[in-house]
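All protein chains but one are shown at their positions in the complex.
Now for subunit A:
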Amino acid sequence: MEFAELIKTPRVDNVVLHRPFYPPVEGTLCLTGHHLILSSRQDNTEELWLLHSNIDAIDKRFVGPLGTIIIKCKDFRIIQLDIPGMEECLNIASSIEALSTLDSITLMYPFFYRPMFEVIEDGWHSFLPEQEFELYSSAISEWRLSYVNKEFAVCPSYPPAVIVPKAVDDEALRKVATFRHGGRFPVLSYYHKKNGMVIMRSGQPLTGTNGRRCKEDEKLINATLRAGKRGYIIDTRPLNVAQQARAKGGGFEQEAHYPQWRRIHKSIERYHILQESLIKLVESCNDQTQNMDRWLSKLEASNWLTHIKEILTTACLAAQCLDREGASILVHGTEGTDSTLQVTSLAQIILEPRSRTIRGFEALIEREWLQAGHPFQQRCAQSAYCNSKQKWEAPVFLLFLDCVWQILRQFPCSFEFNENFLIMLFEHAYASQFGTFLGNNESERCKLKLQQKTMSLWSWVNRPSELSKFTNPLFEANNLVIWPSVAPQSLQLWEGIFLRWNRSSKYLDEAYEEMVNIIEYNKELQAKVNLLRRQLAELETEDGVQESP
């Protein structure tokens, strides 16, 4: 298919662009295969480049010959284009609609994008499982890297290499895979160096109504327990949901078969409930006219912060089991690709100082989200403005980022990255020139040959010029476990995401700059004082030398 077929009118003059808090810009609108471009003729300073894949929904209106297209983006921005001429407007609208909903992944921009920057480090090789496993050197006696899933035959949504207990061989893993949803047998997610306890994650056990059991499964997870120790299984579903799952062949670990494990049920929502929550929240944030009562009741009704609280609470619980109880845990929900990953990755943010660095956070996303098989392609296909009620769309990753932001706000000096880093990741998960978030799992990415055909997001981010934008000036590494507050009074709406396009942040930005200035100035002064002291000391010793003879 040629993009040209979809672009009936590639160029329109005298188009006016309206954005909140900016004066309107008049210019020429161009459509390319992947971008909508508007450049002002006058001085060319104002240019808008919008990826078609970032477009969530469009509305069109006509007043006489003047057509208006309202473009709603996946990053929640809304812009308006006034296009003279009804035909042009209709053509543009239908082209945008077609181009923003391309079916084939290989037609997406990352396959066409050629970087304008020099690649210092290829991001595709930055976080290999082997390297990550080396970091767990102290775990080597009990854990091993298994390539049982090399051809993606055992579990289609797992990466080729996974970390499993040393005591369990690949044959047993194959058996366990048949007992777990989607073949997702329990694998190591996090090793707590402090006490050797671990977080494992998996899919639900396929016990069904007749209470099927799997000896290898029991052996596998028991292999992670120290003698006489008990572990916790955190099921992210409420008990009744887990019970209902049995009718469909799923289920949960029976006490009788897992006597050394105590099961805890939590309730983290999934799928359309989350998507609806996001739609309601964004709709409310975009309404500038509502009165206070309406705003508060809509904020409440969206339930977004309730979801945040649930997820954070569960993550804290997991972290506590490890750090305070000295117990290992297994986390799963149904598939083990959504709420499970939220919990395991947030627990690591709380427990592991490395995951609060830029590099470590990237590794965490690579390990716990991309390689762990969170279906980004499905979940992030549409955002808050789309009406299609597809079952698989859900802001699972955005909720995770929001939770990280909540912790970041409570511990503003403990993270090497700043809010902009999280916002950047949100944007790229939904629409990007990079291949990192394409596909639903490693198997799909492998088939798409993303490593050969597209650029990794990390190749771009991990260059000094970009990193400087995402670095938190207040960062001071600390090795502590950071326990966030999950009280409603402590949780806040993430304004940087949800109010980003709805208010001017001029004064807040200025204040942030001033803060950075004070910190920079402080460093400068410290350096100067040290230099002067050294000089003075040298002069004094010279003095002394002159004096002594």
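Here is the rule we use: a contact is a pair of C-beta atoms (placed from the backbone, for glycine too) under 8 Å apart; a residue touches a chain by one contact, two chains touch by 3 or more; residues count from 1.
Just so we're on the same page, contacts and distances are computed from a predicted model.
When the listed names "Myotubularin phosphatase domain-containing protein", "Transmembrane channel-like protein", "Integrator complex subunit 11" or "RCC1 domain-containing protein 1" are checked against UniProt, the chain not shown comes out as "Myotubularin phosphatase domain-containing protein".
Among A:G182, A:G250, A:G336 or A:P484, only A:P484 touches the chain left out of the display.
In the complete assembly, the contact with the undisplayed chain comes from A:R324, out of A:R324, A:K391 or A:K469. The chain that is not drawn here is touched, among residues A:T32, A:T68 or A:T313, by A:T313. One chain is missing from the display, and on subunit A it is touched by residues 239, 255, 262-266, 285, 288, 290-297, 299-300, 303, 305-306, 308-309, 313, 316-317, 320, 324-325, 409-414, 474, 476, 478, 480-493, 499, 502-504, 507-508, 510-511, 514-515, 518-519, 521-522, 525-526, 528-529, 532-533, 535-536, 539-540, 542-544, 546-547.
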